[in-house]
Every structure is written in structure tokens, then in C-alpha cells.
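The structure follows.
A single protein chain has been removed from this complex, and every other one stays in its place.
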Amino acid sequence: MPPRPSRRRVPPYGFLAAVKGNLGAIAVGLKYFLDPNRFTLHYPREYIRLKPGYRGFIVLNKAKCIMCESCARICPAAAMKMVRFQAPDPRRPGKMKLYKYPVINYQRCIFCGYCVDVCPTEALRHVPAHDVVYYNLEEMDLNLEQFQVEPKSPAEVEGGIPVRYVFDPERGLVKVPEKGQAGGG
Amino acid sequence: MSSPGELKLSGWEVGETRKLPGMDVKKIGKDLYEIFIGPQHPGSGHMRIIVRLDGDVMVEVDPDLGYVHRTMEKLAEGRSFIKVIPLVERMAILDACNITLPYVEAVEKLMDIEPPERAKYLRVLLCEINRIASHLYGMGIFGVFLGHSTMYMWPFGDREVFVELAERLTGARLTHSYPVPGGVRRDVPEGFTDDLRKAVRYMRKRLEEYRKIFLDNPVIRARLEGVGVIPRNLAIELGIVGPNLRASGVEYDVRMVEPYEAYGELDFEVPVFEEGDALARAWVRVEEIKQSLRILEQVADKLDKMPREGFMHDKFWAKAPKLYKDVYSREGRVKLMPLFANLKVPAGKAFARAEAGRGEIVYYVESEGKFTPYRVRVVSPSFRNAIVFKYIAPGHRLMDLPAIYGSIDYFPPEADR
Amino acid sequence: MAGVVDTIISWIFWPPLFQLVIAPGLVAALAIVIFILWFERKTAARVQMRVGPYNVSPRLGGALQLIADLIRYSFQEPIIPKTVDTAAFILAPLAMLVISVVPTAAIPVSPLPWTWPIPMEHSLLVALALTTLSPVFLVAAGWASNNKFSVIGSTREAFMVTAYELVFIISLLAVAAPVHSYNLVEIVEAQAGWRMFAILNPLAFLAAFIAILMSTSGFPFEIPESEHEVVAGPFTEYSGLLYGIDMGAAYIKRYVMSVLLTIAFLGGWKPLDPQPGAGLLAGYIAPLVVVLVKATIVMAVMSFFRAVYGRYRLDQAVDLAWRVILPMALAGYALGLIYGYLGVI
Partner (left out) sequence: MSLDAVRSRAEEALRGVYTGVEEGKGFVAFRVPAERVVEAAEALKSAGFDHVKSVTAVDRPKEGVIEVTYHVSSYSDPELARGIVGITVSLPRDNPRMPSLSRIWVSAEFQEREVFEFFGVVFEGHPDLRPILLIPPLAEKHPLRKDFIVKEEQVYKGGITKLEQPP
């Protein structure tokens, strides 16, 4: 059945409805006063164990990189760029070869994940961390070595409790502490 | 010590400036009081509203937009087609899929491709999740503008449920960049449709409580009833969009008049209210959330029945290497072919529209057959709604301005683009 | 030695001083206001799916947050803009604070004459008269700020005065009628057992309750300093300690009015019945604590309304006051007259 309009009117309101409205509002307020439904994450003490598909920070596996530049070309924020090196070619001794690897500038990265999705060899991947902190802006511009190191969530490093949220038809989201080893994801 | 008493009032002409200690004072009119609400004001958002008051009644309201303008139309001219998607979705990150979808559709029209069936349903799925999240956001802002702090926190808290759903689907909480020309970027993860049904059940229950604490609350009724009335003919004349239009009794919803994606096959209603006041606009949003929940349930059923294939047009996916298919079957992640980085779109002009959370968004995309679009024109719903300030707000009391502002669900970043 | 201690105790508990400065005056007011602010934030948080203040003292549920806020306000630089009327700008909040506390001098907390700060004969009238003074300084604060939002805010307060003042006075007079006295002690003594005026005369009680909400800009009448229209109303230009005093004064006013409401409608110290000859503890401290607990509960209910209501429009609030609340207060007064005529009490 295709979409169709349905004309309605706002329910009318009189004095009795106003009294009922007051009481209803106070009753709902009291209900939650007595039985609060909180989603709050106590962040540094707890942190969310991110799901595998989460578009978090990006790490390069250099061994898989085929220097195709696709990631740098598709990056909408010009955060990922290619650095170029000229070095001897191991296959053809005496010849020089141009090596190109991507590096990332987290000042600009918008975590759209295009680079990871476009990489034809899965050399780039997301790590389940989204709360990495840098002390200054220069540090956010990673070089090739730093780009291969997997960043860790500071809450995880400082021993926070990993939690995950599960859906519940009564309470929306319920926070469940997650047992298990660190890392994962 | 200085005192305002130094100001001499006699013989002061309109437009004349006089000195006060620390400030210049200009007379703008007889018995007029001009206040600048915003951009640094708790009730203005990223915009300024210049209000002239006669007593407590607004006589002239001038919305001053552009405080978060980013010239997206210009930036889009300099980048390749796919890079425009993350760019334009930044005008309303909480409504990301709805905002980018018409752009993607326009590009698809130019390329003469259509996404496969499952991709259409996946797009609808995220669009409706976004629509609910966007309406909840709007209601939260609306609540706090009326001083109702619980109605601020509740929708924001419940929005988390839908943001979480979107995160599981796309991997990002807000800027999903989900639709791409030809299809979508992810398939639903394991157990997603069950979570979706749970969220729908929860939201239905919560909407009842919203009604009790907010819509049926006598204070809120008093603040909204008969305030900011936009009669049907004026709504048409001003060209406002979305729930505000439907609250004025106009039966217009792009999902209905020109069904895009899978909307033509889904069973839902488009709620239309007659009154045209702020209360009707609040009710339209609540009813629309209910219809969106209905759509989500239908989409969940449909996705469960459908085989897990067809999320990307064959033009891009037919020659995909084995690794791509492995990643898809393992993670549900649709890898983009490297040709996406340099997508060449045939020359032509396309116009596409979609019903975003705040109303109709239209894109005009012109291509010259190069890697970058020649012109991208986007008119966002909030920009078309901004005219309400100028034509509807005068005549109301100053305290009605937040009620009108909140009820039209105006979102400055979206209007400024 | 014992004599010295006795002397010091008698100085501290000298009613005119103790009543005004310690309890139910300034010190108790500050303590209860701090508790109420914490309670208000926690209540709102509970209803609103949040946790509320927490990090300052996780074990106490963030109870020290308000102390931390107080310290912050005290050490923050008070910025006095060039364009304000400096003397009025500084004096208005201070005067508001002092004037808010003054009515406690006329409110008895025990039936024993040696605990009364001033001879009680028309104490209800005195207390009522003193509560009506502070809006003047609120308006002055807004006017002295020389800020458009402040001026709008204080104008709103001036409008609100017309709405609540009459209601508050008439509804409190409704308890004087049946007792045939303006003496608060006699009013309390008339409310033995469950014959509280709140139950006997709910109309007047409700009217007084709403008038307190209006006068201290509690929800749903938080109109003068409604944040989303006029930033902070009369207090827009204030900062640091002066801002803290501004905010505190409104709550202290609410506290003082709640104490008055407790005495007039909720039976004051009533489960207790101090006899002549009772000592300091039984005759003064214990009834005082009962009054303060009742007043705190009244304030807690008012705080809870923050989580349930939005705010009315100014004209709607005034309209409501004149069209619904004032007739309600008058009906309550008539009921009081009937009680008085029939001699029910």
C-alpha cells in the first residue's frame, strides 16, 4: 500500500483535561524519580567496547600496501596523503625505485572510512578506538612509523571497565559490563 | 561613577546617535526597543535574530543567517563526486543519510543507474533512523526553549537508542556517509533487525510518556496553542517545508508525491494537521515518529526475508575481486572499487529531492563529464523555513519567539550550508 | 567556668540574634539552600535519565558539588562593566540577600515566649510585609545593569509582582480569620493533630504555594530569568560572588516563604508541643528542627516541579494569577471566614 496522507486535528483540551494533564505530567515525573532510567557512561571509569564494524582510528599494514594511491585520492578531507621515498629496488639491484605510502593527519581526518573501504588489499583497517588524545596538533600529523602503530583508548590503558550497550524494549539501552580480555574487537 | 541619567531625551530624533558612558545609543523609532538575540545567546543557535519590540510585542524580526556558513556549493565544485557526500552531510550531521541521499540520487540520475532492491531498503532504513533521531533532537531543543528541561534530556537520551542503531549499521554515530552512487556501504550486521524491533517497541512506549509530560502538559499547551499560526495559504506562499508545512494542512511529502528508493512499496501515512500553530507542529513530529517506527518494522521484516545480496549496482560490483566478496560476507562491509576515487559522471543536469527530517531538500547537480561537478546547488529545509521568522514572528510577544523558533525546528548549520 | 559557658550559650541563643543569623535565619538558610540546590539537581537528573553532580564526591552522590560551586563563585573575579551604575549594581544583590532573610525575625519557631525575637502580636502581618520588599532590589539590579536583557528581565519581575503579591497575602490571611488572630503562635497552636490548615483549607494552601513559586521564579513561573529568552534576566551582567548572591537570594527568599507556609498551613512545630519550662533543647531546638524539616520538604516539592514543567508566558502567568489563583485565594479566604464564623477551630 503506497504512502497516503491522513488528516488529523490536535486533541481538544478543556479544564478537566488540564487537571488531568497536570496530574499525568507529575505522575510520569514521579515514576522516573523513583525508578530512573539512566544511559550515562561514567567515561574514564568505564568505556564502550566498540563493535568490530566501528569506524575508529585507522592503521596501516605496510606489508599489504601496493602503493596504489586510491586511499589518498578518495580522502575527502585531504587528511591522507602519500609520502614518497626513493630507495634501491631489492628486485633489480642498482636501480632506484619510488616507494609511496599513505600517512594520515588526524587534524583533518573525518573518519568517513572511504580509505579503508577503497583499499584493494585491506592494508588499512579501523581499530576499535575513538578517544585517542594528542598533546599538541603536530603530534596528530602522523608519519609512516606512527601510522602503523595501533592506538589505544586512554580509558582502556588506565584500567577502565569495558561495557557495551544492549537494546531493551523496556529501558531502551542497558549498560552491561563486559568480561573478557583487553583488546579484541 | 556614571549613571544612565545623563542621557537627555528631549529633542532626540529617530536615527540620531548619542553618547552614553561606554556606549553609543541610537534611537531607532518611537517606542521601539531593539534587541539582538544571538549569535552568543542561549536561545538563538548559531544565528542572530534582530528583534524590534514595541513594549513586549515584536514588530519586526530580521533573521541574520550565515554564522556557520561554509560555502559548500563552492567547495563541491572543486572535489570529485564522491567527496561531496561527506561534505554536504556536514550541514546536518544528525540527519546525515536524508541530507546526502538526494545528492547521490542526482548523481545516479546522471549516470543512469539505479541501486538494487536491497540497497534501496537499506537506505530507507537509515533514512528513517535519521528522521527519528532528527525529530527527537528538534523536540529536545524545543523543550528546552520552553524551559522544559526534562523534554530536553529525554529526547536526547532516547535519540541515543537510534544513534546506536545507526552506529551498528554504518560504523559511525553521526556522519554516516552511507549512501554512495550505486548502492550503500554496509549491510546490516548480525542481530540488527532484532535490536531494531526492540528499539521500536521502546520508542512507542516513550512517545506515550512524551505526550503525558510535554504535549498534554497544560503549561506547554498554553505556550503553544494558537502561537505562530501559519495558515494554509500563507504556508504555500512562503514555501516552507516539511513538518511545518504539513502542520498547516498541506498534503505534501516527497516520500508521497514522488516516492524515491523503496518508499513507494511501504505502507505508511503522512500525518497532516489543520491548525498550523506551534502545537500542531509538535504533534506532526510525534506522529511522524510513529509512522517512521512503522516503516522501520516493515523494513526489518523485508530485510530478513531478502537474500543478503544486491547492495551495490552491478556496474561497480560485477568485476569485484574475491577479496571484496570475502570482506562482504565476513563483515557485511561493502568495499568501494578504486574507480570511486575518480568517478567520471556523464554530462548533464539533474534535480533531485528528498524528504529530510526537517523537510524537503533539493539538489541540482550539473556535470560536464569531468571528475568534479560543474555546479552543485543545494537548498536545505531550514533555509526555506528561515523565512518564517520574518513573516510569522512579528505580532507575537517576545516570549513567543523561542516557541516559534523551536516549533519550526530551525537548524542553523543546515540553513547556512 | 560553667557560668562563662552559660553566658556564651545565652548570647548565642539570644533570640533576636539567633533567629536572624543562625536559625531559621542566615546560616540555616544557606545550609538548607545548599541541600535543596543539590537535591534539585539530583532530582532533575534522576527524572531526566542522567546522574547529575557526581565527580566531586562520588561516595556522597556529589553532595559536595555545591560547596565546590560556592568556593568557585567566591574566588571568581567579579566583573563590573563600565556601563553599569556601580553602587546600585553592587548594593542591589546584597540588599536583596539581607531583605530576604529579615522576615525570619518575625517568624516564631516555638510557642515559648522567651524564644520570640520580638513580642508577637501581629507577627503574620510583619512577616508578610517584610517578604514583599525584595522585588524592589531585583528590579534595581536589572536596571543598574544597563543591559537590554536585564531590563526586560526586571520588567518581567515587576509584572510578576502584580501577579503573586496579592495572592500570597490573601491566602495567608485565610488562616488568620478562623483563629481570630494575626499571631503566628496562636495560628500554629490552633492546628492540633491533623487539623492542619493545608487540609482544612486546601484552596488557600495551593494559592500560597503557587504564589511562592511565582515570587521566587520557580517552575513553571521561571519568567524573569528565563534563560532562553533573556539570558539570565536581571543577573545577566553579574559574575563571581555577586552572581552567587543573586542566585542564593532567590532561593533564600523561597526558603523563608516556605518556613512561613509551614507555620501557617502545615502546623509548624506541631507534632511537638513544648510546655512552659522546657529547656533549650526541648523548648527551642527541637521545634525549630521540625519546622525546618517541613520547610525543606515544601522546597523539595517545588524543586521537583523543575523536572515536570516548562515555563508560562509572562502574560499567561499574570492572567492565570488574576483569573484562577486569585479567585482561589479569595475562596480560601471565604472558607477561612466561614470557619471563623462557625468557630470550627
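Chains here go by letter, A, B and C, matching the order in which they are written, and residues are numbered from 1 within each.
Here, contacts are C-beta pairs under 8 Å (C-beta built on N, C-alpha and C of every residue); 3 or more make two chains touch, one makes a residue touch a chain.
Given the structure is predicted, the values throughout are model-derived calculations rather than measurements.
**Q** One chain isn't displayed here. Which of the visible ones does it touch?
**A** Listed by label, the shown chains it touches are A, B.
**Q** Which of B:Y252, B:F273, B:F316 or B:F340 touches the chain that is not shown?
**A** Final answer for the missing-chain contact: B:Y252.
**Q** Can you tell me which of B:A106, B:L146 or B:L196 touches the chain that was removed from the display?
**A** B:A106
**Q** Could you please point out the chain B residues that touch the chain left off the display?
**A** Where chain B meets the chain not shown: residues 65-66, 69, 71, 73-75, 77-79, 106, 109-110, 235-240, 245, 250-252, 257-258, 348-353, 360, 362, 364, 366, 374-375, 377, 379, 383-384, 386-387, 391, 416-417.
**Q** Would you write out the residues of chain A that touch the absent chain, in ascending order?
**A** 62, 69, 72-73, 78, 81-90, 97-99, 101, 103, 144
Just so it is clear, only the chains that are shown with their structure count from here on.
**Q** Should the pattern of chain-chain touching be classed as line, ring, star, complete or other?
**A** Topology of the interface graph: complete, with all chain pairs in contact.
**Q** Could you put a whole-Å number on the gap between the CA centroids of chain A and chain B?
**A** 22
**Q** Determine the centre-to-centre distance between chain B and chain C, using the mean Cα coordinates as centres, and give it in whole Å.
**A** 44
**Q** Measuring from the mean C-alpha position of chain A to the mean C-alpha position of chain C, what distance in angstrom results?
**A** Computed from C-alpha means, the inter-chain centre distance equals 49 Å.
**Q** Of all the residues in chain A, which ones touch at least 2 other chains?
**A** 25, 28-29, 39
**Q** Got the chain C residues that touch at least 2 other chains?
**A** In chain C, the residues touching two or more other chains are 47-50, 307-309.
**Q** Touching residues of chain A toward chain B in the complex: what are they?
**A** 1-10, 13, 17-18, 20-22, 24-25, 27-29, 39, 51-55, 68, 70, 73-77, 110-114, 117-122, 126, 165, 167-173
**Q** Sort out for me which residues of chain B touch chain A in the complex.
**A** These residues of chain B touch chain A: 79, 82-87, 150, 157-158, 160-161, 164, 167-168, 170-172, 175, 177, 185-186, 189, 194-195, 197-199, 201-202, 205-206, 209, 212-213, 216-218, 221, 225, 249, 251, 253, 255-256, 259, 263-275, 279-280, 283, 287, 321, 323, 327, 331-338, 340-342.
**Q** Give every residue of chain C touching chain A within the complex, in rising order.
**A** 43, 45-51, 54, 304, 307-309
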